[in-house]
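To start, the structure itself, in structure tokens.
Of the protein chains in this complex, all but one are displayed in their positions.
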Amino acid sequence: MRKAVAIVLLIIVTVGISLSLAKIPFGAPKTKVGKRYIEEGIEDTGATNIVTSVVVNYRGFDTLGEVTVLFIAAIGLGVVLTTSKREEMRKIQPASLILYTGCRLLFPLILVFGTYVFVHGHLTPGGGFQGGAIIASGFLLIYLGCRERRINRVVSNLAESLGGLIFVVIGLLGLVFGGYFLFNFLPKGTANALFSAGIIPIVYIAIGFKVGSELAGIIDNLIEES
Amino acid sequence: MMSFLADYIYYIGAFGLILIGFYIILIKHNLIKVIIGLGILDTGVNLFLISVGYITKGTAPIFSGPGIDSEHMVDPVPQALVLTAIVIGVAVLALALSLAIRLYQHYDTLNLRKIREQKW
Amino acid sequence: MVNPVLLIAVPLGLAFAIPLFALFWKNAVKYIPPVALGFNLVVSLMLLSKVLENPVIVSIGGWKSPFCINLVAGPVGVLFSVIISLVGLLVSVYALNYIKEGPTEKYHMLYLLLLTGATGVVLTGDIFNLFVFFEILCISSYALVAYLRDKAGIESAVKYLIQGAVGSSLLLIGIGLLYGQFGTLNMADIAEKIASSSPISLFVPMVLLITGLGVEAAIFPLNAWLPDAHSSAPSSVSAILSGIAIEVGLYAVARVIFTIFGAQSFLLFLALLGILTLLVGEMCAFNQNNIKRMLAYSSIGQIGLILFALAIATSYGVTGGLFQLVSHTFSKALLFLAAGYMIYRAGSMEISALEGMGKKMPLTCLAFTIGAFSLVGLPPFIGFPSKFLVVRAALATKETYFFVLLSLVLLGTVIEGAYFFRVIQVLYFKGEKPNPGRKEAPVAALIPMFTLAVLIVVVGIYPKLVTDVLNSAASEFLNRLDYIRSILG
Partner (left out) sequence: MTFIVSFLVVFMLVGAVAASAFRDLISAVIAAALVSLIASILFYFLQAPDVAMAEAAIGAALTAAIFIIAIRRTRRYEE
């Protein structure tokens, strides 16, 4: 019964959507907004990666909201998983020597790679979210390989909080200097140089630290025996 | 056949994922399974958004060197939207999983049919 | 020059700063939400006088209109942001004493972020940005529903999360379809281009958007989560969820229907849905023995009434709907706040456990009674002029089917009166057992309750205070061409 209803529902959805898909041919250029971003993106923002300039600058407000969503999820996870009574730690089986050594060797490399990804977000594919996720996966590796280690919650909370604050403050500085929230008030420099694109790299670095510490915090909260 | 596939294969993939995701959410009783369904649904929606922005024989919207023409670049806006949507998706999944862990501690089961504390 | 972006940026910055505060002054954290919301209230009141003449439109980042995200502080947006910050401020004062257990600094962060998300939804002029702020609103309310971490809270949070997440996926598909057709995300730009498209290809995105937003707005078939979530959250959170979250959902539905699609032919269906929602809500509320569930179902009923009034789509109708929305926000917030301490003192949510509370907590019960009378629509409270306006709007249409629907609305009101009077009877006239020891709610809880009560009475006696704002808000919804022109220039 339930299955039949579900399938009928799905068929209706499919038919409806395919009707409206006829208006959206695959592969045809459709938009003037995207066109303008491509043509004038470098001049406007100084970033050669147009996606980055859209994410951080043209639609930076979305990104602020998105960072907030992740922040909320991390807090909510803390709310749901905190316990009033502390149970004793379960005995942890240590990892084998090979895993341990491998993880310790890889961890700094992953951190460097993550940092590289978000520092170069305005030049190459990648950026704060991807870099942050890579850093968080480094911490995941530490949890697998060196099981008794834990991240320092104070430091990670600080990174979260400061990352968010830097984003908001840069936005407000734009309001002060240029009259618009998130206005790109720093010099844009020459395209394709590391120090270019004004506020974009700064914002992306802040996002990178924030996302990295938040995802690592989420993993830490989930993995903790409670 | 081939041209039909070339035109529609990404849409088929995207809406296939969306439908399977919906199916899992509607049918399955296990909470973790439902959350997996939510993840698949998200992936499908993201794939759909990206395929909306594609342009035939397009290039990525990155001016990585000199001499790249802007004529055939794909639309950057859906890509920015999907970056946002991916992060929102993982946030919802993480929260849902934490709730699942708590639910299991309270009820010792994840079967949503068996958890009927609250009635209509 | 006051910039509407401050309404979002400042609370967001303060919320991000709470972990820093918690390191040094752990006890000061709970004062941050009142401060932030007080700031918002001042800013939105300053904006209010300005936007009655001309909407204030700012762009984020400093580009021309369809190429950036706009914040549109029109009469509707500022009206909502005044309500959100006012009710939010009062409830956060209430929560100073009410929230004592658990990770309190996290509660305050989530609370502030929830209201920031709500403010963002009502101010933004960009459909994807609306989605993002909507997610902020939804995800923080999932977490707040689970705040007590008891069986009921976790279970209802799970239900709420699954339905909400499916809703937001549908919303996102709808946004994708709109972007594919029109190549823009600015709501005014979409609204301008929508006339050139065929109805069949618009119908699906519209249904997807309304379904997605309707989950949060608790429109009839999509509201299974609401009674559980509203009844098992802490009472201060229930007040916000009932008073603000679903109203913001309704705002988004109204924005999609009136501004983006201008869908006249869809309105009758919406009126029917509203009536259905109303009847289902009121009938279920009548059957409840749990006071918070009763209030939650009554919220569903009220949402149905507001939806019905909005669907009349005349100037009177939309004004009446918005007025009813304001009145529901005040009354329901008051009811939940009063019920919160009554439950706390009685130790149970059953209505029968509240016997004799009228002698034990006279002030709280007085506040509850004012809220209940206002919600039923008795003069001289705010519910009377708002319901009166809705009735007048339905009569002014001179359509037979609206008369039929109107009689159903009156039936709903009668049911509503019946169950509220039952509760009041229990409060005052039952349980003659000797019950000494008056234990009133603390002052920090009485101040917000009585501020709301005074507002309810004052606006009820003198509705002219708000009708100007409501009228111009209604005309913003109805004159979509003006809206488009004011943004695109």
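Which chain is which? They are A, B and C, in the order written, and residues in each are numbered from 1.
Throughout what follows, a contact is a pair of C-beta atoms (placed from the backbone, for glycine too) under 8 Å apart; a residue touches a chain by one contact, two chains touch by 3 or more.
Keep in mind the model is a prediction, meaning the values are calculated, not measured.
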Displayed chains in contact with the omitted chain are A, B
Contacting the left-out chain: of A:20, A:52, A:156 or A:213, that is A:52
Answer key for A:41, A:76, A:126 or A:198 versus the chain not shown reads A:126
For chain B, residues touching the missing partner are 2, 5-6, 9-10, 12-13, 16-17, 20-21, 23-24, 28-30, 32-33, 35-37, 39-40, 43, 46-47, 50-51, 53-54, 58-62, 74, 79, 82-83, 86-87, 89-90, 93-94, 97-98, 100-101, 104, 109-111
Note that chain A touches the chain not displayed via residues 49, 51-52, 117, 125-127, 129-130, 133-134, 136-137, 140, 215, 218-219, 222-223
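FYI, only the chains that are shown with their structure count from here on.
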Set A-C beside B-C; more C-beta pairs touch across A-C
In whole angstrom, the CA-centroid distance of chain A from chain B equals 16
Taking each chain's centre as the mean of its CA atoms, chain A sits from chain C at a distance in Å of 31
Dist(centroid_CA(chain B), centroid_CA(chain C)) in Å evaluates to 29
Residues of chain A that touch at least two other chains are 17, 21, 24, 30-31, 33-34, 37, 58-59, 62, 65-66, 69, 72-73, 76, 80
Multi-chain contacts in chain B, i.e. residues touching at least two other chains, fall at 22, 52, 77, 81, 84, 88, 91-92, 95, 99, 102
Chain C partner, complex, touching residues on chain A are 16-17, 19-24, 30-34, 36-37, 44, 57-62, 64-66, 68-69, 71-73, 75-76, 78-80, 82, 154, 157-158, 160-162, 164-165, 168-169, 171-172, 174-175, 178-184
In their shared complex, chain B is touched by residues of chain C numbered 128, 132, 135, 139, 142-143, 146, 149-152, 154-158, 161-162, 165-166, 168-169, 172-173, 175-176, 179-180, 185, 224, 227-228, 232, 284
Residue set of chain B touching chain A in the complex reads 7-8, 10-11, 15, 19, 22-23, 26-27, 51-56, 60-65, 70, 73, 75-77, 79-81, 83-84, 86-88, 90-92, 94-95, 97-99, 101-102
